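Accompanying notes for the structure given below.
Excluded from the complex is one protein chain; the other protein chains are retained at their positions.
Order as written gives the chain letters A and B; numbering starts at 1 within each chain.
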Amino acid sequence: MIGVDFDDLTVDEVSRHFGRRRALSRVTFRATRGTLLGLLGTNGAGKSTLLAMLAMLLRPSAGRIRYGAFDSTTPEPSLRASVGVLGHDLFLYPELTASENLEFFAGLYAVNDPSAAAAHALELAGLADRANDTVSSFSRGMRQRVALERALIHRPRLLLLDEPFTGLDDGSGAALAARLRTLRESGSIIVLATHDLDLVEGLLDRAIFLRDGRMMDVVDRPDGLRSMYRDIMSRGRESSGGEKRG
Amino acid sequence: MFARVVWLVLRKDLMVEVRSLEIAYTTLFFAVSCVLVFAFALVQEGQPPVDGAAGILWISIAFAGTLALGRAFERERQSETLRALLLAPAARPAVYVGKLLGIITLLVAGEIVLVPLVALLFQAPLLSRPIWLAVILLSGTIGFSAVGTLFAAMLVRARSRDVLLPVLLYPITVPVIIAGVRATAALLQPDVDAEILRFWLSLLVCFDIVFVTLALWTFESLMTD
Partner (left out) sequence: MPTWFTPATALCGLMFAVSPFLIANAPYESTMGLVQKIFYVHLPSAWMFLIAAIVCGVASVRFLFRGDARHDRLAWAAAELVVLFGIVTLVTGPLWARKAWGVWWQWDVRLTASLIGWMVSVAYLLLRKYGGPGSDKLAAGLALFGMANVPFIYISVNYWRTIHPTTSVVPTLPTSFGLPLWFSTVTFLLLFVLLLRARVRLEEQRAQLDSLYLSADA
């Protein structure tokens, strides 16, 4: 751990608008160490916007995000060192090899001995034999694995994942789920945005259901996600607004 | 820390470029075509215009430089890697300096090819005082690239970024062009007026210092939403 450490992540009445379009409306939740939290919703529900704010790339229009005692609005570069992001676009340089990519980011995050860290990460991804191949020659699943290692190479406290199961086959998906479980056991806070409900079944400690930027519901230890999702999302179409519980 | 980040970013940019050489080849070829177009447009009866070489050299560098800037940041946009650079705890100004040095390296490499070409086509004794010429070209390139790197970076997420970059860049870099061309033209005279040369060179250096400082100062706030 290189950056400042914190025990919990608190999101307090956070809203974000772009012009007159409301992207997120008064989202509130809290996650402590060893929590795997899911952001569930359709495209355009505000999941990516919320993740961007948690990554400190975007500032909230209203509300606060706190990492332990640290506020996201006070610029704290070492706070960024405690956050790892696996974005939808993977953040990998296609012209560089897998190990070059990992070494670059390890160096950027001031990891001790970047080349050793990169080699270890490639082993964890099961791609040690492809270390010297350029990323452009990898399949989507392989790139995803490298990108996940890139997000984890500096051992962040908070891990943010945007649609990480996209393009993964069943085996890779299961491996990713297992990896996330391990990370949770070791005390990471994981926030995962997905619309892929089957793959996160039984994985989440808490599920936040988003629709049109609003929190429709918060459920601890959710079970039977598909039917729960259907119920919650169809709520409030007749009446106005939704309920919050949990 | 700062220097380490600068070096990492620069090394990464050079590695990526060396793999494909896409930007290097295409912008160099573009610059050469530029020079040829000027040759056809301006050379009359085999006689190039007086002092034309200086102007043509700098215009070609400016045009090719704009193209290179656009391509370099388009690459960062494709895998959202610029976002990844901003996510890192590295100081944002260090990222800027790293990218700036990469652009300068690219442009200088292009100039090494362009200068002899222009000297040849326009019968201009550009290579008679190479050290002075190198100093002038370098300080002009730094000024142009400093503004260009900042603008290209800030336009990465904007719409119409391809056409907006030259629209924004050229009016701001007018002093660089004027100073660069005049200094180069002064070098081409049989007797170099050291007074004039010193004046333009100090203007260029001042510009470089002021605008690199401004860019470092504003990079952080321009890149955050």
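We adopt the following convention: contacts are C-beta pairs under 8 Å (C-beta built on N, C-alpha and C of every residue); 3 or more make two chains touch, one makes a residue touch a chain.
Every value quoted in this text rests on a predicted model; they were computed, and no experiment measured them.
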| item | value |
| --- | --- |
| Left-out chain, listing which of the shown chains it touches | A, B |
| Residue among A:S25, A:S48, A:S72 or A:T97 that touches the chain left out of view | A:S25 |
| Sole residue of B:I61, B:I103, B:L168 or B:L188 that reaches the chain not shown, by the stated touch rule | B:L168 |
| Where the unshown chain meets subunit A, residue by residue | 17-20, 22, 25-26 |
| Contact footprint on subunit B, counting only the chain that is left out | 147, 150-151, 154-155, 157-160, 163-164, 167-168, 171-172, 174-175, 178-179, 182, 196, 199-200, 203, 206-207, 210-211, 214, 218, 221-222, 225 |
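Here is the rule we use: only the chains that are shown with their structure count from here on.
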| item | value |
| --- | --- |
| Where subunit A and subunit B are represented by their mean Cα positions, the distance between them in whole Å | 39 |
| Parts of subunit B lying in touch with subunit A, wherever the complex brings them together | 1, 4-5, 8-9, 12, 15-16, 19-20, 78-81, 83-91, 224-225 |
| Residues of subunit A defined as touching subunit B within the complex | 2-3, 55-59, 77-81, 83, 85, 87, 89-96, 100, 104-105, 107-110, 134 |
